[in-house]
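Read the structure below first, then the notes.
This view holds just a subset of the chains, kept in their places.
Letters A and B name the chains as they come in the text, with residue numbers starting at 1 for each one.
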Amino acid sequence: MPQKIRLGMVGGGQGAFIGAVHRIASRIDDRYELLAGAFSSNAEKAITSGQEIGIDEDRNYKNFNEMIEAESSREDKIDAVAIVTPNHMHHPIAMAFMNKGFNVICDKPLAMNLRQCEELVQSKQHNDVLFALTHNYTGYPMIRNARALCHNGDLGKIRVIQAEYAQDWLTEDLENKINDGGNKQASWRTDPNQSGAGGCIGDIGTHAYNLIRYVTGLDTQQISAELTSFVPGRNLDDNAQISLRFKEGAKGTIWSSQIAPGNENHLQIRIYGEQAGLEWCQEDPNYLYFTKYGEPKQKITRGGAGALNVSNEVTRIPPGHPEGYLEGFANIYTDVANALIDKKNGTFNPDNHQFPSVEDGLEGIKFIERSIASSSSNSSWVNF
Amino acid sequence: MPQKIRLGMVGGGQGAFIGAVHRIASRIDDRYELLAGAFSSNAEKAITSGQEIGIDEDRNYKNFNEMIEAESSREDKIDAVAIVTPNHMHHPIAMAFMNKGFNVICDKPLAMNLRQCEELVQSKQHNDVLFALTHNYTGYPMIRNARALCHNGDLGKIRVIQAEYAQDWLTEDLENKINDGGNKQASWRTDPNQSGAGGCIGDIGTHAYNLIRYVTGLDTQQISAELTSFVPGRNLDDNAQISLRFKEGAKGTIWSSQIAPGNENHLQIRIYGEQAGLEWCQEDPNYLYFTKYGEPKQKITRGGAGALNVSNEVTRIPPGHPEGYLEGFANIYTDVANALIDKKNGTFNPDNHQFPSVEDGLEGIKFIERSIASSSSNSSWVNF
């Protein structure tokens, strides 16, 4: 039984969504204790939220600066901080924690722009800390399985990738209906000051892009994008159609939308190589469809016949008993826990871990910026 | 923030499956602390297992009797014990704990026979404790939704119920291949001395039966069963075909099998009434298909449009982000946590809770016994 990781959290108080998800994810495999937090930018709300979560009074902080200061001087200081604020606060908070030597688990997108990302990368290296970015979909076992199939050469050389992430919850202008069916989520996610320059492309398009990179390992060469804001008055894109050219010769497209009625969290990736094809859908994540050219389509199930070890290692229950989003998220947290222990023991080796990192976050911001640049220049190809 | 429930566990040590599931389920909503346990019938294994789980030395017991004695005298004694041993130990352990006033969370099937069940029911009443039976599939949000639709009359009077639970993992005689691909699970689950008189009907058929009762609220009148042991040398049934007559006039069938290649945990329930039909499948638990006669089939998703409050209340994340088996299991645990607190506060009211109880366990054993009786008398109808 390895010792539990002492976790702190910034953001994720009352009314927030992703903070609660991080907390559940950290509990599932019993590898963390949440001991400290500054759960809101509003001091009062921070304290109330921390009380509800069950944080001891002396580690329930009014703001993240107070938290850093206090935790730094504790002997039992937190091992890592989870940053689950709106996007615009990722950078200052992560920088502040890293500067004091804290390891960071940060929600995506990493930051507001490339410059911030580069600073974060440098800070991570300079301070010799671990930095995990919760591109949580990489934690799904069948994504790990898909990745292994690609890396093992089962698809042959990859030719075509079709990825998409479609939602429908912003079909109407919820951000302007805050008192009438709208919600806080819609409000900050469509506000450039809190979300950054990307709307739907930043919020969900980056997940699709990250999955492509994670699963295939391909390097992007050029990108062409068509971003649109369909809902009148919306300040950020709510639909994105993107083409990709990869250095290795493959071609890809990403469709990302938040205005497609009938789509809840339709994140899908399809990969076609010279010898086989793969299809996976986030809403039914326990199934991976694999077709060798000239053979019948196979339905590989999480933990089932034909599933690879790399996916079985991150599954908890037998095939046919579905795992979901939270278990995938937990796989990231557990991998980070292992990494933190290795680091303590001086045995950390990135090759033994699969969690997305600050460098992946930088790639995601690059994806957003290059897409916006292309879209602004009439979808011309932009070098990556 | 309600205080956490102090949980103990009996069984669930190294090599066990369901104990680990209970532990995860208890953690997901952060309502429990696992503080004590006797994790194996083998004392040495019990201690090692408890150490791995992270139990303090003084509450890591060699056996359940020691545990009862020690916990009884503690001021911070456990609030409830989770019993996750093989079936034959449910009764003695639960009796012993209830006799000392402990609340019980017990895996299914409840016991080895009806007499044991009746003793458990009486003990529960006599000792005024809570007794939850983890028929976990009742915890799925869309099962709660289906139940509400039935109870609200959206189906009209129910006519036909088709339930099934099919697996394939016992297609071969794994119980005799313990050193050759077989496993401990196959061994005890096909052994009448550990499992009881029912094989597949007890292990999984009871889940299907429990779901029928839970969702529809119908009362069984008569049962006719055809149990078969297809695998040579197997001591218990591995396939069961069962017909049901309900007091309210509905008819039903249950098919339960552990030898159906291509089925992992195919638990399905379909309910047809005078005005509408329902279909739900455990392997894709976030979807409930609902068809009003004369209208198109609707796909109701967990947390999505058309989902009822009763299901939304037991969902954690937005529609399209799948929850799975562990979250459904956690819903049982969280409901029990609420009940335990209500009980402490003297406000417990069974109508406010949905977890299956010892009485449901008795019904399950009745289902097994009546099925065996019918099958032994050439599938004749047996009164329930």
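Everything below uses one rule, namely that a contact is a pair of C-beta atoms (placed from the backbone, for glycine too) under 8 Å apart; a residue touches a chain by one contact, two chains touch by 3 or more.
Because the structure is a prediction, the values reported are computed rather than measured.
Undergrad: How many subunits, all of the same sequence, make up the entire complex in this structure file, 2 of them being shown?
TA: 4
Please note the rule applied: only the chains that are shown with their structure count from here on.
Undergrad: Fit chain A to chain B on CA atoms, both being copies of the same sequence, and give the resulting rotation angle in degrees, nearest 5.
TA: To bring chain A onto chain B, one rotates by 180 degrees.
Undergrad: Using mean CA coordinates as chain centres, what's the gap between chain A and chain B in Å?
TA: Each chain reduced to its C-alpha mean, chain A and chain B end up 35 Å apart.
Undergrad: Show which residues of chain B lie in contact with chain A when the two form their complex.
TA: 1, 4, 17, 20-21, 23-24, 27-30, 51-54, 167, 169, 263-266, 282-286, 301, 304, 316-327
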